[in-house]
Every structure is written in C-alpha cells, then in structure tokens.
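Take a look at the following structure, please.
Only a single protein chain was left out; the remaining protein chains are all shown in position.
Let's turn to chain A:
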Amino acid sequence: MTATATSARSDLSELGRSETALRAFLHGLPGVDQVGAEQRAAQLGTRSIKTTAKAQAIDLAIRMVDLTTLEGADTPGKVRALAAKALRPDPADPSCPHVGAVCVYPSMVPYAAEVLRGSAGSGRPSDGPGPTNGAAPAGPGGVHLASVATAFPSGQAPLEVKLADTRAAVEAGADEIDMVINRGAFLAGRYGEVYDEIVAIKEACGGADAGRQGRPRAHLKVILETGELATYDNVRRVSWLAMLAGGDFIKTSTGKVPVAATLPVTLVMLEAVRDFRTATGRQVGVKPAGGIRTTKDAIKYLVMVNETVGPDWLDPDWFRFGASSLLNDLLMQRTKLKTGVYAGPDYFTLD
C-alpha cells in the first residue's frame, strides 16, 4: 500500500467528512499502468488448472455464483424456478453444492424468499452476533438472497427513491443489497456525494426499522460499473471510495452496459481490497459480474484471487460471480470430470 494509506491508518474513517480530504486521498493512490495490469491479468490467465485442482475450483465456483435474473420479463414463476435451482443446481447429483446467492429485482424478492426460506420475509436468522463476513448469514438452505436496488442499473434517481428502494428490498427479505453508485457524480469529481450516498444506503440496509429486532443488516455490495469509468485509475479510486464509505463488497458491473467484468478490472479491484485490508484491517469482498460464461473463465478468476489476495478471499463470503449462464457450464464440466464424458445440454436444467 501507499505510504499515504499506511500512515493514515487511524484516520481513514474521517476522510469522508471532507470533500478535500477525500479528493486528496483518492488522487494520492498510486496509478495503474494499463499495459502492465492487462499483461499481468493475461499471464494469470495462462495457468493450467487440471484434474483435482479443477474439480476443487469448479465446486468453489458453484458456491460463489450469485445466480442472477434481472429482466423486465421476470415473473414470480421464473424467480421461483431460479431459486429452486440455486438450492439444488444439479438434481441428479446430491453432492453438488448450492450456489452463493440468488440475485433479483426488489419486486421479485418475496418469491425468491418463499423458496429459499420457506416463506416471504420471515426466514432470516434472528439471532447470533452481527456478521463479520462480507456476506450476511444465509437462510436455512444456505443460499443468500440478494437484490439490486438504488434505481438499478442507471442509479439516476433522487436519493429518497434509492433509499426507499433499498428499504423495500430489505423488508421483503433480501439479506444482500447490490447498489449502483452515482457514476455521474463520480466522473464529475463530486466524490463526497458518491460517498454520502453509499453511507446512506448502508444505513438503509438495516431496513425501515434499522436497529430494532436485533436483525443483522443486509450486506452491501457496491456496483462500480467499471465499464463506464473508462480508466483503471478510476477503478482503483472508486474501489477505495466504496470501501471507505462502508461497502461490504465491491462489484464490477450491472451487466447492463456493453463492457462488464474483465480480468484486469477485477485485478485492480483485488489489489484495492488487499491494500485496504492492510491499511484498515477490514476485509472487503469482490464480485465480478457480467460476461463470465464459461468454467474456463471462472477458473481464471479464481487463479487471480489465489495469486493476488490469497486463500483468505477464496470463499463465497469474500468472492462471488454475478452470472446466470455460467452455472450450467460449471455443472457440465463437473459432470464431465466425474464421468469422463460430456452430457448434452438437455441434461442440465434451464431456469
């Protein structure tokens, strides 16, 4: 980490109070050399993961999937089916692990909750200490329920609307909130505004009755929408901004703009969470989302996690894949490894 961050270790929480301090800090982060970062990401992509290592990676990747549907055409039926798949991705093989979470729009949260927790909004654990993980405790089936909020995907709505959106999702039973940052404000250099908004949403993650009932607050994933930030320098700055403001996870993309998750962007974000932990002691999770479709891709990400931030992040509590079609490819490769032959696509459920 930079000397700036190390020496400022105890002061980091104060940075958000002053626009000037925040700007000075973010602009004082070391730059990212584009060619070098892309070269390193490509190098890690050439690792050859075979046999036992591959089997281990596939199961881990399945456990890290945030099984996602974010369509205007989503219906309760579609969401129920997706949630069922999240619990039992491969009906033919009980040894297959469940996925990390289901990710849906706020209006669809109750239907997913029905399946994941038995009934809407009441299945969240109501006891136990507050979580220290990147992810909140899951429902009985072990699968988290994530919802996008804050006027996803553009984030172009008044703060009150975003807060109401968030509270509604939490009330409906989401234990993870995937918010989008205000990219317009970030690109215009209004870092304080972006910061304050994340802080406010984090607060709202406790629901309308935050603090009452002793319920753990929903965990906050901050979507940076790196495809709209254009440079790796910006990706590093906004990663720090989101972490300083209290994000539990930083996530690459909404999946709704042409450029979604890439290996170099994820590399820069992993370096940021690594350096943030060194500076503050707090660990933050990372979620690449959008465009990760194959087992081969997923394994490249896991290798990158392994060699950039180490085994501490090789856990669904700290690393997730935002994906939909990835799961079936993982299942197909898993079956191939076990049986030695590829099963046709009809042997894997389409939900």
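Keep in mind that, in the parts below, a residue touches a chain if its C-beta (ideal position, glycine included) is under 8 Å from a C-beta of that chain, and two chains touch if they have at least 3 such contacts; residues count from 1.
Operating definition for what follows: contacts and distances are computed from a predicted model.
Student: Could you tell me which of "ATP synthase gamma chain", "SUF system NifU family Fe-S cluster assembly protein", "Aldehyde dehydrogenase" or "Sugar ABC transporter permease" is the UniProt name of the chain missing from the displayed complex?
Tutor: "Aldehyde dehydrogenase"
Student: Tell me which residue among A:54, A:190 or A:256 touches the hidden chain in the full complex.
Tutor: With A:54, A:190 or A:256 as choices, the missing chain is touched by A:54.
Student: Going by the touch rule given at the top, which residues of chain A touch the chain that is not shown?
Tutor: 1-3, 6, 30-33, 35-37, 39-40, 46-54, 56-57, 60, 271, 302-303, 306-307, 311, 314
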